[in-house]
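The complex appears here without one of its protein chains, the remainder shown in place.
Coming up: chain A.
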Amino acid sequence: MTKNVSAHAVSLSRRKLLQASGIAAGGLLLATALPFSRRSYAEQYVNKGPEDAPLDTPTALGAFLRIGHDGQVTLISPKIEMGQGVQTGFAMMVAEELNVTLDQVRVQEAPPDEKLYGDKLLGFQATGGSSSTRSNWQPLREAAAAARLMLIQAAANQWGVSPEECRAENGKVIGPGNRELVYGALVDAAAKLPVPENVPLKKPEDYKVIGQPLRRLDTPGKVNGSAKFTIDLQLPGMKIATVNACPVVGGTLVSVDDSRARAVPGVRDVVKLDNAVAVIGDHMWAALKGLKALEIQWDMGPNAGIDSAQIERALHAAFDREGAIAAEAGDINKAIAGASSKIEAEYEMPFLAHATLEPMTCVAQVREDACELWVGTQVPVMAQQAAAKAAGLPPEKVIVNNQLIGGGFGRRLEADFIAQAAAIAKHVDYPIKLVWTREEDTAHDLYRPHYIDRFSAGLDANGMPVGWSHTIVGASVMARFAPAAVPPNGLDADAVEVSNKPIYKLPNLKVRYVPEAPKAILNSWWRGVGPLHGAYVMESFIDELAYAAKQDPVDYRMKLLGDHPRAQAVLKLAAEKANWSQKLPTGHGRGVAVQEVFGSYLATVVEMQVDAQNGIHITRLICVADCGEVTNPTSVHSQLEGGTMFGLSAALYNEITIKDGHVEQSNFHDYRQLRMSDAPPVETHIIPSHEVPGGIGEAGTAMIAPALVNALYAATGKRIRRLPVARAGYHVA
């Protein structure tokens, strides 16, 4: 138990303690008048009176865990499930320390509450940044272990024995003479006990659940159609809304003739917003036909003339500005001037859409006194605030029922569509389900920034780097998303991640960042975030240095990784698995990338053949990870496989372009994604480790682009410095 928690626990009143411990479910589920659904923890949470506040302090135990009289263990998950398997991982941590089986743990989504559920790595309540396991590994296990100790103590008290004579097993406490009490029978007594101050956690050799390849809890409903995503929810009286927003960022609605739309059978309402028009119907088809029948006049605003070429010119021009120093060591000018040889390169990454398969969707009901949302979101507090602002209500009057997410990838770290749903719902007296079309989703995303990176390096007579200069230009996501997190010089920690702390030994170094916000396009988080950019450019350039030095790319990296034995270990294993030293025929090649990303060490190797028609055949794709202690190896393998291919899809094909101020791509025919026929087999290997857990949800994604372009170089002698590789005429054969 942390100091804060135990210090707080002693000052709690008995009633507060009961609630803070969270052991007796009855103590938390308070029957107050609820405006709407009466069905979730979320609305009960919102409607708490001050006396009945379920939890008013950040006690991990009470915030995360409840056990009912029926013995049901409920984990209040501060992280949403969007396919990464995090809720099963959390349930495994709880099952481990509470000595119950995984099927005894049920998961509920946490309501918005920054104090309780704010992520300690991210600094706010969010599912992102591959932080979930890293942030919750300690507090979740401590909460469960504390609950176990309290249940044992309660049983010992009842039997008049010492707790040392008792043990917890499979949801029961077992005492002398093999007498037993189930947890459900102990919760009332346990809830009256103080939270223990010292909570020893199990040692890895005693794990029974953690480390096992267990099946996910959320998958059965996802193979038989019964799982409900936001888009599947149906409320009494609910109608379906779909929307057209002004094609150009910054544009506004001038007027709309909705007479033809209102004549479409099934259309119920047309709602005008400042920059969008929504059509509401009995079903999506009516809403879609109504939308098509609208005659809208937009004022396209100041960005109407912007195109990709202008944006790229502005990015290039930004190199002339000083920007902010992200890292500096030694004397870079002297080092490069005195080097035996000098190498320069410029890399470029495009804007990317998220293209989650479940498009942006939010169910909202707005009344005078409250607003209720049912929405899969990575940011419940931001969702609450955005809806409150749109609905004209205080945030505490907004109930957020978080839902399973049909693909997040960072897109649902934004609340734009949630605010829009609340704004639409405010105009009508029934709940609406706002469903974006794929076209709306593609063209009104917030996109991964377009980055341009320039490097120059000086090499000594042996070809090793003596000076390393790196300048990054691109939009600062943080400056838009959380301006307070950016210092006055504009140094965005995300934009320079990986680049500012190279894992390679680089004695003289200067890394500079020049923020340049493009016109006509908003930028946001995209799976892999900073490391996706940093790993691509660094692993591309180090590869160029290796070839310039006429050294093997694995050997070259290995020499520069002396300070990072875990990086050397993943690189060594990846090279072994790939038979790296075995020569390949002409037209074939292998490329490698190694980095520390999200607190994990990864090495990825791509082996390919490139045919005479520029067709790429990926013959092998190997990914080795050391991500510390693994909770569920199946989830880690899945994230490495899927995450790697997610990055591959973008590196091969994807680029969002702007013309006349609007996004040119609209759907999967012109924003194509990796399909079965071009999906290579991904071999994944996990290095066993008891180090603290690292992130894994985005790690594979960050590594694949450099391994891909490095393999292309090895196979063809052509260096691709601008993504996607399809720009250079390559395709998957």
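Here is the rule we go by: a contact is a pair of C-beta atoms (placed from the backbone, for glycine too) under 8 Å apart; a residue touches a chain by one contact, two chains touch by 3 or more; residues count from 1.
Keep in mind that, in the parts below, contacts and distances are computed from a predicted model.
Chosen from "Sulphur transport domain-containing protein", "ABC transporter ATP-binding protein", "Monovalent cation/H+ antiporter subunit F" or "Oxidoreductase", the protein name that UniProt gives for the omitted chain reads "Oxidoreductase". From the set A:Thr74, A:Gln153, A:Thr437 or A:Ser540, the residue in touch with the chain omitted from the display is A:Thr437, counting the whole complex.
Looking at A:Arg216, A:Arg268 or A:Arg557, the residue that reaches the missing chain in the full complex is A:Arg216. Checked against the hidden chain, the listed residues A:Gly123, A:Pro204 or A:Pro265 yield one contact partner: A:Pro265. Of the listed positions A:Ile231, A:Leu446, A:Met464 or A:Ala699, the one in contact with the omitted chain in the full complex is A:Ile231. Residue A:Arg675 is the one among A:Lys115, A:Lys334 or A:Arg675 that touches the chain missing from this view. Within chain A, the residues in touch with the undisplayed chain are 82-85, 215-216, 218-229, 231-232, 234, 240, 265-266, 282-285, 288, 355-359, 404-409, 435, 437-438, 634, 638, 641-646, 648-649, 667-669, 673-677, 679, 681-682.
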